[in-house]
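Sending over a structure as structure tokens; questions will come in a sec.
Note that one protein chain of the assembly has been removed; the remaining protein chains are unaltered in position.
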Amino acid sequence: MAGRRAPARRPTRPPEGMAPVAYFARRFLFFIGTLWAAVTLNFLIPRLQPGDPAEAIVSRLAGQSESIDPAQLQAIRIMLGAPDGNLFEQYVQYLGAIVQGDFGVSYTYFPYSVTHMIGQALPWTVILVGVTQIISFIVGTLLGTWAAYRRNSRVDSVITLGSTFLGTLPFFWLALLLIYVFAITLRWFPERGGYGGGSSPGWSWIFISDAFQHSVLPAVALLITGPIGWIIGMRNNMVQSLGEDHARLAVARGLPRRRIALTYGARIAILPNVTGFAIALGSVLGGTVLVETVFNYPGMGRLLLESVSSRDYPLMQAIFLFTTVGVLVANFLADLLYGFLDPRVRKADTA
Amino acid sequence: MSTPAPAVPVPGTDTEALQASATELSRRSRLPGWFVILWRNRKCRAGLLLLGAFVLVALFAPLIAPYDPRGDAFPTSLGPTGGHWLGTTAQGEDVFSQLIVGARTSLIVGLAAGLLSTLIGLVIGLTAGYLQGWVDEVLSFLINLGLVVPALPLMVTLAAYAPVRGLWLIIAVISVTGWAYGARIKRSQIITLRTRDYITAARFAGDGTARIIAREIVPNMTSLIVVGFMGAALGAIGGEAGLAFLGLGDPQTVSWGTMLNQASLGGALLTGQWAWLIAPGLALSLLITSFTLINFGIDALSNPHLRED
Amino acid sequence: MALLEVENLSVTYTPRDLPANRAVHDVSFDIAEGEFVGLLGESGCGKSTLGNAVLRLLSAPARISGGRVTFDGVDLTTADEDELRTLRWTNLSTVFQSSMNSLNPVIRVQAQFADTFAAHKIPGDVTARATELLELVSLDRQVLRAYPHELSGGMKQRVALALALALRPKLVLLDEPTTGLDVVVQRSILTRLAELRRELGFAVLFISHDLGTVLEMADRVMVMYGGEIVENRSAAGMLHEPRHPYTRGLLGSYADPRLPDVQVTYIPGRPPDLSRPHRGCLFTPRCPHAEDACREIHPELLPEHGGLVRCLVAQEDRLPVVRLGAADAAATIGSHFPATGALTDPADTSDVAAEAVLTVDRVSKRYTSRRGLRTHSVDAVRDVSFTLHPGRVTALVGQSGSGKSTIARLITGVERPSSGEVRFDGDSGRTVRVDGLRGRALVDYRRHVQMVFQDPFSALNPTRTVAYALSRPLVNFAGLRGAAIRERSAELLESVGLAPAGQFLDKLPHQLSGGQRQRVVTARALAPDPRVLIADEPISMLDVSIRAEILELLGELVRNRRLAMLYITHDLLSARLLADEVLVLNQGVVVEHGPTREVIGAARDDYTRLLLDSIPNPFAPATRS
Partner (left out) sequence: VTGCTGTESASGPGTDGRIAFLDYGDFGGGSNPQANYNPYLDATRLGATEYVFEQLIAYDSYGCQAKPWLATQWTWTDPQTLVWKLRDGVTWNDGKPFSAEDVTFTYDMLKQHKALDTKGIWRYLSAVEATDPKTVTMRFTQPGAAAFTLFGEIKIVPKHVWSTVGDPVTFTNAEKPVGTGPFTVKAFNPQQLTLGRNADYWQADKVKVDELRFHKADGGGQIDQLKLSRGEYDSNAMFVPDIKKAYVDRDPEHNKYWFPSGGSISVYLNLTKAPFNDTAFRKALVPAFNRQEIVDKAQLGYVKPASQTGLVVPGQAEWLPKDLPNQGVVGYDPARADADLTAAGYPKNGAGKRVGKDGKPIAFSFRVPGSWTDWVQAQRIIVANLNALGFTVRAETPTPEAYENDRAIGNYDALLGVHGGSCNMFRNFQEPLASDQSAPIGKKAVSNFVRWNDPRTDQLIATLRTATDEVAQKAAVADLTTVMTEQVPVIPLWYGAKWFQYRTAKATGWPNEQNPYAAPSDNLLIITHLQPAGNTK
């Protein structure tokens, strides 16, 4: 006998008589509250730690085998300027600046502003990671669907086992091998960077094709490891939903297998993945530290790693803020979207 | 109307089959139920065996490893030879010994961080989902916060700022950044479970909240919890390796991640020491694969329907 | 050639952790075109399994272990998926026992119709056709735009029925399509079904426990026992001259509640354990006419008296003759079984001597829910008052959705009333306000007040065995420890007719049939030996014989242990048999309240009369077509 699920009861404590406006206002307040908390955390995390950006810069310049020139340290301290006031005043200033969209000047790229630096890195990350993320999701979902549809067949084994093995290869390692094989040995693709040394960034055809060639290997690395989660998740969910009575009845109704797989399996099985996907998309803004590092890709991940290691507070804070807001917004949208996709969802509970 | 079919034997001629399944039942019942359920799934069995092999290697690492993993008395940058199956590092350490000992680190990190973050997620998710009300509001807020604070960046930051980088720091960092998603999923799951009639029925049977959660709700979430645990463990193993690869790991520990990092720094590609570079990567992948394979059997734990095939 | 031919079909469950179970054994029957065939049988005897086997919808661990099913000349047991697919629904459709869950939760009703049409390449306007189909089952076209969760259980069942008829199939398999529906709705659906069948001419295989309905509607009735068909004859023949002792027993368990005197019997004993080998006739241990030969020889299903019967005694014509056609039929047939199993309606002991143990005082409940952006509220219960007394049973009847379960939840403290109060008079004469109880106090309260949940599919934890479910109240309230728990659990199972108990204790809910689950739920509620029992439809999925037996068990508890009971039901016969007084609820309001006999005998309220009129009466020749 197939799984019977008790018809989900309405919550026992419904939000009595709450008007829709109030409901949205509440959700929005919740959103703002989380945003504020995240922003505050982003302010505090770097500041609560010991360390001096000037020292970090100088020691990076000097390298580990050279002694540090105190005069240089002094000059850099002056250049960066010490933050004014106590922590609270700094916090107020910080909030004020954020509201105005002013993130300050980057320490590592002085005198370029943080906004400028993020503007440089963001498109690369958004395009590379965003596109591969979406492709991973689509491919993963399709493969997972296929595997569940052909459960226990050879296709299922090939998909699940194959993707399991490939997908769990450590991804920086995979990246290295890809570079070695396809860039260094075969010389099919450039070995790193977002574009070649000779081309100048812009909307020219040459540049775009150059950038595309440079993005192939990192994209492949991301695509090999990306879909596994979606595949397994989708397959598991779908196996479950295909075992339910409504799917059994669909069989009895003589619906084509494909139709059953899609509307009675995949359509339901995809729901739990929506939030995960939204969060994944939201975190695209943070880039992928590892891939970008291995491929020297000029995206947010590498910028972040650099800002952290050289204690570039303004840059670090801004990147944190970006990723946080990205995930938060994605999360918020996913919640709203979920209500549309899953008619059963009890709106009060998705908060 | 057709005439009834000719006589057939008395019901129960397939006694042998019945007997067989009964003896099998008793033979198996000595093992814990969850294990039997997992063991039945072919892929899951392969995963369990693989994981078991890793665990054994990790447990007996000092016995298996031919040399001290940090002993650097050998010629440097050797390729695979009879004495050094996977060659030596640029410092003259035996790669094979490091690989064996590194299994320990990866397993410890995976299990500890997986457990820790699952536990945090479970406690917070379950409390929020079960109690609801303002507790839920507060905890949901925390969960959301944990969710939006970017994990890897935070991991990088914490690892970079912590004064001393021990293995436990890495574990703590990974757990602290990794619990939120699980908590969220568990919360929403428990919200759908807590209003089921059988939960109310358990209250009628006089069970307390703690018992209801532990005995009625959790079994229905086993696959979710275990999958969450494995996800966290995988994340931790990969995370440790990634941090180590970025140079943010604990250089004192021998782990596959530090091996990769050192292979990379030590110019394994340059000197053509493929074994040094490939071995830890493959080992890492196999370990993670074993987890994913086990995952195939997990569903049957909380969905008895899936136990039959 | 018949439309459906089933030959020597056997189905075996081979679960991994339990002994294999021959749920269906060597079953053969035919259904001719346009024929309406009823399938009766004890709960758990394999009816649903047989149905699934015919549709080839069995899933592991069940498999067809022998025999053939031929539909319209096509061998279904060997047909490949494509062949099956074209056959399905255009020729052969079904409504599942769990039809409440058989609609896709994420697409609208309209889409489910559209799917069906598209799959079989039926051209034309989906909306128009679907609207027409919904009208067949008396549903508004608005329903098309709804998602399944927005419909009530009865509506979902009707949608499922409309779907089943969508392609004008030649055969419809209905597995308890109306369980859980109140008599009025049930009546209207079945009347519709009969009309449709006349119009469209499809054949029906109708699985049900509702003897009255089956006998009234079917052309021919088959009776299953222990995985076998034991009798197969025309409905009239079955009604007037049942030949198999089991059939006779079943009929003896049925009566028309509207009669002035109602008496039913049940068949003592337990069905055979199909995981064990048996010799001889499976019914022998319970059969009043069993002879030595019965213990040795397994009888064949052979023609006899114009039907088929699987009974040596009957075949050799040594059965006592009963030939009935009137209202007293059932009672007389039942008398063939020992009187131990007899149950008459309670004497009008209208002494309200005992103090009320539970008082419901002007209780109302309003639900507010949000659908999209709109909120709307339902007054599920309005201003209801009544009392429960030790040693008395109060029946609560009423339409589906009238608020019966809501009252049960309010009384047991699962939910709080929006207004009014519920009071309980505890041991020490202390009165507690139930609507204010929390934590420990609530647990204490439930030591005395237990509830049988309406939906046995959700009231049992799918991951917990029967033994665990039963052990909890025994540990918490009865204070049992160790082996005593299992012993007492087994006793409880036996008392609700699940025997041998050992076979059930280690089963998981999904390995039980609907009726078996329902009895586990009842056994659990009885475990703490409560003073008040709220039973929400405790017998809706049981066959009439077990119904009678459980009613007797409950009746005994009421009489001997001075149990106070609120008995919620759609089944007026059982209300009549068990209850001292009846409350009729309509849309949350009590419309009639009085001693059972009075309410049933001389109903004043229109709605109550409607309820009574809807009860099927197979014995009234007028209703037969």
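Letters A, B and C name the chains as they come in the text, with residue numbers starting at 1 for each one.
What we mean here is this: a contact is a pair of C-beta atoms (placed from the backbone, for glycine too) under 8 Å apart; a residue touches a chain by one contact, two chains touch by 3 or more.
Everything numeric in this text was worked out from a predicted model, so none of it was measured.
Among the chains on display, the ones the left-out chain touches in the entire complex are A, B. Which of A:39, A:117, A:147 or A:261 touches the hidden chain is settled by the complete complex: it is A:117. Among A:59, A:93 or A:157, only A:59 touches the chain that is left out of the view.
Note on the undisplayed chain: of the listed residues A:76, A:114, A:238 or A:316, the one touching it is A:76. The chain not shown here touches subunit A at positions 49-52, 55-61, 63-72, 74-76, 78-79, 105, 107-112, 116-117, 120-121, 176, 179-180, 183-184, 187-201, 206, 210, 213-214, 293-294, 296, 298, 302-303, 306, 310-311. Mapped onto subunit B, the interface with the missing chain covers residues 70, 72, 76-77, 90-92, 159-165, 247-252, 261-262, 264-271.
Note that in this section only the chains that are shown with their structure count from here on.
Taken chain by chain, the contacts link every pair, so each chain touches all the others.
Note on chain placement: the centre of subunit B and the centre of subunit C lie 45 Å apart, centres being C-alpha means. For the pair subunit A and subunit C, the distance between C-alpha centroids works out to 53 Å. If each chain is reduced to the centroid of its CA atoms, subunit A and subunit B end up 23 Å from each other. For subunit C, residues that reach two or more other chains under the stated contact definition are 59, 414, 455, 458, 462, 510-511.
Listed for subunit B are residues 196-197, 303, 305, 309, each touching two or more other chains.
Interface of subunit B with subunit A (complex): residues 43, 132-133, 140-141, 144-145, 147-154, 156-157, 160-161, 163, 181, 184-185, 188, 191-192, 195-197, 227, 234, 238, 241-242, 245-246, 260, 264, 269, 277-278, 280-281, 284-285, 288-289, 292-293, 295-296, 299, 303, 305-306, 309.
Within the complex formed with subunit B, the residues of subunit A that make contact are 1-3, 6, 8-9, 11-13, 30, 33-34, 37-38, 41, 45-46, 49-51, 152, 157, 160-161, 164-165, 167-174, 176-177, 180, 228, 232, 236, 239-240, 243, 272, 275-276, 279, 282-283, 286, 289-290, 293, 304-305, 308-309, 316, 319-320, 323-324, 327-328, 331, 349-351. Residue ranges on subunit C touching subunit A, taken from their complex, read 48, 55, 57, 59, 81, 84-90, 93-94, 96, 98, 100-107, 111, 115-116, 118-120, 147, 149-150, 153, 160, 163, 367-370, 373-375, 377, 414-415, 455, 457-458, 462, 510-511.
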